[in-house]
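Of the protein chains in this complex, all but one are displayed in their positions.
Take a look at chain A:
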Amino acid sequence: MIGGLFIYNHKGEVLISRVYRDDIGRNAVDAFRVNVIHARQQVRSPVTNIARTSFFHVKRSNIWLAAVTKQNVNAAMVFEFLYKMCDVMAAYFGKISEENIKSNFVLIYELLDEILDFGYPQNSETGALKTFITQQGIKSQHQTKEEQSQITSQVTGQIGWRREGIKYRRNELFLDVLESVNLLMSPQGQVLSAHVSGRVVMKSYLSGMPECKFGMNDKIVIEKQGKGTADETSKSGKQSIAIDDCTFHQCVRLSKFDSERSISFIPPDGEFELMRYRTTKDIILPFRVIPLVREVGRTKLEVKVVIKSNFKPSLLAQKIEVRIPTPLNTSGVQVICMKGKAKYKASENAIVWKIKRMAGMKESQISAEIELLPTNDKKKWARPPISMNFEVPFAPSGLKVRYLKVFEPKLNYSDHDVIKWVRYIGRSGIYETRC
């Protein structure tokens, strides 16, 4: 149960404050500002207890969202609620920024009114909420009969996440496989930990109540099918992937997944996250970073970093950025790189090397000479890891969408008429190589 919800900007000014329960007073708003936002030391925990009141906070860019309660609640649920709140707001007005919050101030109060009542979460699906929120506020009495009946059918309907009577002229769906690949590598090139956390996001513009079936190259499914045709196993055996764990949107019938491992569902209208998964085995690491740091005397460092792209030569990686940390007492840096642009950024204590595009199976190198100021500080430089950012047009986990079939028995369109788009994007999560 949530007693109140506050939104602050980075200075601690209150942008939104909504109190749901009597036990949360106005002073709670100030208590959080003073104790957390204005606190000198870094944030100790996302859950703070001030005067027997628990504050759960989440930060999005420089906006603080805080949920407040006096009860012994389950923390995971409160954070999930805050994330959901952010998602809903983002679905309405895009990025969560001070400006957006200020200009959508009425809308946010409307949302807060609908998704929480007396501190209890109510309906929070963006699609379903759309019926209640009068963003432009021109409805009211002019509301048509049809819309009214929609509310009634929606609120009594069995399926909370989709309203009935949706119609599109063009039935279209978009599937995005978004993965972030995380790596921690030792200087010797040994993988200390690597995992991919991925999401399958679906944007559906389908009429009626379509029944969808989604298939991917999950090892367990392929093996099951492979029993019948040995031929197929040999063909696809290599390409199947082992998923460590996965979770689905509420709309997926879990019982069917457990028994047949098939993913079938009636999708919500618009964008939603179909599944979330994690793999740790056989990850394709798109880049390999080979660092070489040599200390030449007390006032000079020589750094050489080689990056190798490790994927099909026909694919192009984009937005590549390598961040090579430099010691605090750096006085000057000379950089030579074969490709892209590199700059020493004194304010960030790092050499930032940017490459716009890079094809697979290529190699590039940067070397830098770092001049150091002599210090009497005996502190040894801690050598933070070299981190990397990039975007590649494939899924580092190896996941492939095999099919997505759509059935709508009541309306006259078939699977073939639906236009389907699939896209794979692999991004770097925390991709670090120690040096």
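Basically, a contact is a pair of C-beta atoms (placed from the backbone, for glycine too) under 8 Å apart; a residue touches a chain by one contact, two chains touch by 3 or more; residues count from 1.
FYI, contacts and distances are computed from a predicted model.
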{"item": "\"Proteasome maturation protein\", \"Piwi like RNA-mediated silencing 4\", \"AP complex subunit beta\" or \"28S ribosomal protein S17\" - which is the UniProt name of the missing chain", "value": "\"AP complex subunit beta\""}
{"item": "Contacting the left-out chain in the complete assembly, out of A:39, A:296, A:359 or A:430", "value": "A:430"}
{"item": "Option touching the unshown chain, where A:35, A:180 or A:365 are the choices", "value": "A:180"}
{"item": "Residue among A:35, A:123, A:299 or A:367 that touches the chain left out of view", "value": "A:123"}
{"item": "Contacting the left-out chain in the complete assembly, out of A:130, A:213, A:261 or A:278", "value": "A:278"}
{"item": "In chain A, positions touching the absent partner", "value": "1, 13-17, 19, 22, 26, 29, 42-47, 49, 52, 54, 56-58, 70, 72-77, 79-83, 105-106, 109-110, 113, 117-118, 120-125, 132, 134, 137, 139-141, 143, 148, 151-152, 155-156, 158, 160, 180, 182, 184, 192-193, 195, 197, 244-245, 247-250, 254-255, 258, 275-276, 278, 378-380, 382, 384-385, 387, 429-430, 432, 434"}
